[in-house]
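This is the structure, below, for whatever I ask next.
Apart from one protein chain that is not included, each protein chain of the complex appears where it belongs.
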């Protein structure tokens, strides 16, 4: 495995039902990379991302990880009774984060709904809460599945900044994305 | 109520918790209109749309409807055990639709996953299935909440065509949307 | 032997030949023992007379249903560790057969109990430790099948089923123990055949007149059930192959 | 209003109930299982079994209605299907009613078939069987209707299992009383009539309540 690679997937493959979703896909990510997973609906971006995250074992190929990563999938991982604040406090405790939750909430534009149970939050507010987890602890690798979904203009600008900043700090991102990327990517993996 | 208006909301308002989400919003839609609901995350687009759909009573103002409408909200309305085919067949029966399900599935690019239970579908395939309901029966008014979410390029082009076609046939659409609209709107309502 | 059969194709080849033989032999032997049991041997003394002829179905099925759960758990284990597809196919095939024999054991026993255990039997039927352990066994089988039926993909069904079967197996002793503790006094037969070997002299031992056809019948049932299991396995494998072909056509189209 | 929506809702609910696990085998196993657990809880009181046997089946029936209906409306709310129904002219009350009946057919009615066997195991005298089957049928339907109301009321709540039970239990009481009586009285007693009456009452009142609760949940 090449030095400095944060994660390396070689000749990955996935089968669903009797159908081969993708085969022989290789992904290598160095510090500062932004790798975009492209492909039509149902082409297997989420599946690949979950393999890279270690959520489902690849049906073919090898994955080598050097770092723990952050995960923001299609579903935000909020429990119905959690508010944005309690959700962040929860994971801050799990990850032993020192970060100031109020600051993060402000930065993510969640100050106002910070006490609203996630069941009543708007789609974009839920998404912002999930993305706010990225700020709790510094992890080199981010795995994001259509992170811009449901975000408004400010939200998208915010996320673009977060991504740029993360790359500048020597972090890397693998993201599944549709449409025109609002940010320059290092490489695209097409499924 | 002005002639030819498909739906008319006057001086609508909504309160959530202690907070006034929006007040004094008026929406009138004629045949051929595409009205976009704009606003930041949590500004109340979904809330307004649900009021117009009659799902929740407006806390202020009046709504007059002349037509039944189609609804595609944030959640797709698929049951876990349904496949795209059974879902469409189900609503076709409810609405007494004559349309050919196989054709619709093909047009929506759902031929291949047509037999996959929705629990295993990809995000975009679920969205496409929900949008496919619009083709079952002709209804003048469509209410769509961020319809482009999770769609790939083809999917978005497909939806743009559907919307254009619907307007050409004298239909109208009210849609909540973020970012740059891929299609020219008649009017924008900003919350 | 297993390593040879491990490969599905070899299994298909083997079973194609084996099934008719095994089933035929099984039917023959169990048929003979039934004939012996129902017409030839004298009525069992102090066991309800003629009704006790139920023994020739009851006892073999009783032994078999225990053995079959073992088989289910073992093949689940093999699949879980070595991901041996055939083992999963086997587990899947064993479940219904095992459930069937468990039900058969219970049914024949119940019929047998009616006259033998007398009027009180109605309340007794659920008040006997051994009867209860059979019921519990039945539930382990049914639960396994229900779980597999509920999960959407074969892979998931296989793994979930395997976990359940293994957890069930390690619980079995405790369940059995608790049930025995619950009613240390069972009105049911002590297992006299098991004892038969060393305690042949004892009067409680079953007389060879019954024992021989009983054992032959047991052997026959073993053959019969294994034949049926292989049959189901073949059906399963065929089904999977058919799915594969169909799907390939779909994808090419 | 055309019956089409109801028929279709009924079909969907049937396939839903069926899909989520092994169809009719499941409730049958459930009832047998509950019946099987009872003797253990009695210790040495063998002779009491036949006395309480029928009553235990009533409890099993009540449980079945609760565990079955818990998720039905909650799922409709979460996956957005409720929004779709709420916008039909077809009254949501009737939809809810058809769904409830469908789920009763799959998860409650099997007890009618099981009654003879289970009754035998639990030592219910044979002559009581026919009235018992009728009683379990009517009673079960009543349970499911009230259970449905409770489930609809709790649809918005995150994990409503116990809550539903709590709401529903008081409504179960009449059905249980009349049901138990009609088992002992048989057909010639009046209890079976009262049971039928309580079922009709539930049929009349529950749908409206479910509808209202669901509209509320959809808001």
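Residue numbering begins at 1 within each chain, and the chains themselves are lettered A, B, C and D in the order written.
One rule holds in what follows: contacts are C-beta pairs under 8 Å (C-beta built on N, C-alpha and C of every residue); 3 or more make two chains touch, one makes a residue touch a chain.
From a predicted model like this one, the values you see are computed outputs, not experimental measurements.
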Listed residues D:64, D:153 or D:192, member touching the removed chain
D:64
Please pick, from C:19, C:78, C:136 or C:222, the residue that touches the omitted chain in the full complex.
C:136
Of B:80, B:137, B:158 or B:191, the one touching the omitted chain in the full complex
B:80
Chain not shown, touching residues in chain A:
50, 53-57, 68-69, 71, 73-82, 86, 90-91, 93-94, 96
List the chain C residues touching the unshown chain?
136, 139-140, 142-143, 146-147, 150-152, 156, 159-160, 163-164, 167-168, 170-171, 174-175, 177-179, 181-182
Touch residues of chain D, complete complex, unshown partner
16-17, 19-22, 26-27, 29-30, 33-34, 36-38, 40-45, 48, 51-52, 54-56, 58-59, 62-64, 66-68, 70-72, 75, 78, 107, 157-166, 169-170, 172-173, 176-177, 180-181, 183-184
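Following the convention adopted for this analysis, only the chains that are shown with their structure count from here on.
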Determine the centre-to-centre distance between chain A and chain C, using the mean Cα coordinates as centres, and give it in whole Å.
50
Distance from the CA centroid of chain B to that of chain C, rounded to the nearest Å?
56
By the touch definition above, chain B meets two or more other chains at residues 74, 112, 120
Counting only residues that touch at least two other chains, what does the list for chain D look like?
20
